[in-house]
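Here you go, one structure.
Omission of a single protein chain aside, the complex is shown with its protein chains in their original locations.
Chain lettering (A, B and C) follows the sequence in which the chains are written, and residue indices restart at 1 in each chain.
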Amino acid sequence: MPDTLAIKRISATPSALIPLESLRSGGPVYSKLVDISKCIGCKGCEVACKEWNDLKVEQTANFGSMQSHKDLSSNTWLLMRFNEVEVGDDLQWLIKKDACLHCEEPGCLFACPAPGAIVQYQNGIVDFNQDQCIGCQNCVSGCPFDIPRFDKSTKTVAKCNMCIDRVEVGLEPACVKTCPTNAIQWGIKEDMLALAEKKVETMKRRGYEHAALYNPGGVGGTHMMYVVPHGDRLEDYSLPAHPVASPAPLHGLSVLRRVGSYLLGFGVVSALAHFLAVGPESPEDEAWEPKP
Amino acid sequence: MSPPRLLRFTFFQRAVHWVVGVTFVVLLLTGLAFSYPSLFWLTTLIGGGPAARVLHPQIGAVFAIGLLFMFVLWVRDMFLDAPDRQWLGAIKHYAAHEHDKVPPAGKYNAGQKLFFWVQSLLGVVFVATGLLLWFPESFGPGLLNTMRLLHYAAALSGGLLLILHVYLGTVAYPGTARGMIDGKVTTAWARLHHPRWSGERVEH
Amino acid sequence: MAISRRTFLKASVAGGVVVSALGFDLKPAYAAVRQLKIRNAREYKTVCPYCAVGCGTIAYVHGSGGLNTTKTIIHVEGDPDNPINGGTLCPKGASQMGLAISPRLRKSPMYRGAGASEWREVDWDFAMDWFARKFKASRDATFVEQDSQGRTVNRCNGIAWVGSATVANEDAYLITKTMRAMGLTYIDHQARI
Partner (left out) sequence: MTNHWKDIKNADVVLVMGANPAENHPCGFKWALEARDENGAKLLTIDPRFTRTSAVADKHLQIRPGSDIAILGGLIRHILTNDLHHADYVRAHTNASFIISGDFGFEDGLFSGFEEAGSRYDKTSWSYQRAADGYVRRDPTLEDPQCVFQLLRRHYDRYTPAMVAQIAGCSEQKFLEMADIICSTGRADRVGTIMYAVGWTMHTVGSQIIRTGAILQLLLGNIGRPGGGINALRGHANVQGATDHAIVAGILPGYLKVPTPEQTTLAEHLEASTPQPLVPDTVNYWGNYPKFMVSLLKAWFGDSATTANEFGYHYLGKPDGDATWLSIWDEAYHGRLEGFITLGFNPLLAGPDIPRLLQSMSRLKWMTVIDPFMLDSAEFWKAPGMNPAEIDTEVLYLPTTHWIERDGSFTNSGRWAQWKEKAIDPPDGVRSDTWVLSELFWRVKELYQQDGGAYDEPIQNLTWNYLNPREPLLTELAKEINGYDHATGQLLSSFGQLQADGGTSSGNWLYTGSYTEAGNMMARRGTADPTGLGMHHEWAFSWPANRRVLYNRASADAEGRPWDPTRAGIAWTGREWIGDVPDYGRTTPPDAAGAFIMTEEGVARLFSSQMADGPFSEHYEPVESPTVNALHESVPVNPVINWYDGVRETLASEGDDFPHACTIYRVVEHEHFVTQNVPLLVEAMPDFFIEIPEGLAAEKGIENGGRARVWSKRGEVEGVAIVTKRIKPLLVNGRTVWTVGIPVHWGFAGGTSNTHASMANLLTPFIGDANTRCPEFKAFLVNIARAEPRAT
């Protein structure tokens, strides 16, 4: 059964090595669409995610917020973040569903050195495979949205897998199914884009003149998109304005990789050149004969 | 009849050297595997990706201990003296095998001494950054990135040193490796490469 | 002696390539999707136990129902056919399996005597006997057949029943029926608070 899911990319694996089944056309490409103007921050999605995926309950403590956890973790793949923002007289309680956006150009996958630890399916889902994960956390650096989280006990990294077990059999992810106000919707990405357009219009009609779709091009678009009432205040939702698939730390790494290969190559070549030029120096004339 | 031999390294010194050497090679190979997807197959040498991920820092710990012993064992011999400075001035003659233009070296020539110091410095970087990377959950991603870059940079420098070290110790100067295998070198070798030391240790 | 250090290295690297080529299996990379956990579960249509929106839910239950088995609830999610919630559930509803299997559910009657500082586990026969006798004693002691003006009132003043807004209609009805027949008038539930 799982073989029917067509694969688009596999971490640290040249496309030539991607299994043959994946040459089939991919089937539907899905996307979540989160309408922030309908989100009431009820944490239904957060809880449904944990329940469906059998994620461990964590000991939390109220830190002066309606937010449950301070941050995502390997056992909390989805977190509702709350932010009170005041612009003049206008109080806005901004509530964002924070979880993997499933980038079309997944920085995590590009950064991953372990073949098969991150797989991108043609339906848009980017999934982590803990069996192959080596726990190096390059994916954490590679993610422009700061999503993957390391697990101390398993020494692997985990994040939202878009309930791939449900999607595979034609169900929607648990967060989508449960969302009480239909703030999270699910469907073919093209349909979701059309719906998003409608939602942006609705928001503009309601007076949110900066309403916008968040489907950043720097990562090739995402498979969880947001419709944001305040498109001009993305930072208040902690949404990066211009995320890219290879953020700065990875640049450093790739530069270093290149320098490294030149350096080691240089080492080998110069040793060889030296040897050819001057040869070995050994006391052979005298070494093997005892002195008279 | 075998040629007369001088004891260059004790058993303990050789053991320490090989512990450091072998662990470093394994670390370098697994490290390369982690940073170059095309070399990921190297992890297979020690049981595959996850095993390599678990073993790398543990081997690193052994490496660090070895390095510490190495430092203690050799540090007294590694301070540069006046002839060493002259030796350094004539390093190109040394490389060109112009034997007569190179000031005589003691047990260790100045290049070897510098190698020691650079290696020790890199060792500190390895251990410090490696420790942080071993327990990444305790540190922020920014710090970890810096540490990871430093770790990689040190690894690459170390790799370069390894190439140099192996080349010089084997192909370039035949007979050298024997000192690290059974501990003994020929007097001829010693006279050639470390005349001052061979003078001190004239065989009876 | 025949194998120098260099040749040894060469061999091992080649060996590594061979080993990896043989052992390098992509299969797990995409076969790791876990199977749908409710795939063989039986479905029961029920209603969320919390607020009064009345969300339809489906309880997924493992166990064939055979004589030697007990049913195990493994998951609850919204009933998409229900016109009210259309399959959605709030965090309480979405985690209601946690209530159904809460480790804090109790399985035995407990009794606390006057002045005691701890509970004592008791069996159902003791419990119900105690309950009925206390009930009758208090009813007998406080029952008023006629009030001071001689009007028939037939009420039991000494016992109060409270709850519940969380039981089914049929239970609620039986509570009212039984307690009113016993003459109780102090009857109330969560509607007021």
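Note that a contact is a pair of C-beta atoms (placed from the backbone, for glycine too) under 8 Å apart; a residue touches a chain by one contact, two chains touch by 3 or more.
Since we're looking at a predicted model, the values are computed, not measured.
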Contact set of the excluded chain (shown chains only): A, C
Residue of A:P180, A:G221, A:P243 or A:P283 in touch with the missing chain, whole complex considered: A:P180
Per the touch definition above, residue among A:K38, A:K204 or A:R257 touching the missing chain: A:K38
Those residues of chain C which, in the complete complex, touch the missing chain: 44-56, 59, 61, 70-73, 76, 81-85, 88-93, 95-96, 98-100, 102, 104-117, 119, 122, 124, 127-136, 138-143, 145, 147, 149, 151-178, 180-193
Residues of chain A (touch criterion as defined above) contacting the omitted chain: 37-44, 46-47, 50-51, 57-66, 68, 84, 86, 91-93, 95, 180-182, 199, 202, 205-207
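In the analysis below, only the chains that are shown with their structure count from here on.
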Chain pair with the higher count of C-beta pairs in contact (A-B, A-C): A-B
Chain centre separation in whole Å, for chain C relative to chain B (CA means): 65
Whole-Å gap between the CA centroids of chain A and chain C: 36
Of all residues in chain B, the ones touching two or more other chains: none
Touching two or more other chains - residue numbers and ranges from chain A: 13, 115, 117, 131-132
Contact set on chain A toward chain B in their complex: 11-13, 113-115, 117, 131-138, 140-141, 146, 150, 152, 155, 249, 252-253, 256-257, 259-261, 263-264, 266-268, 271, 274-275, 278-284, 286-290
Residues of chain A defined as touching chain C within the complex: 1-3, 5, 7, 10, 13, 17-19, 42-44, 46-48, 51-52, 54, 115-117, 119, 121, 127, 129, 131-132, 164-166, 168-169, 171, 174, 177-182
Chain C to chain A touching residues, read off their complex: 24, 26-37, 39, 75, 77-78, 85, 87-91, 93-95, 97-98
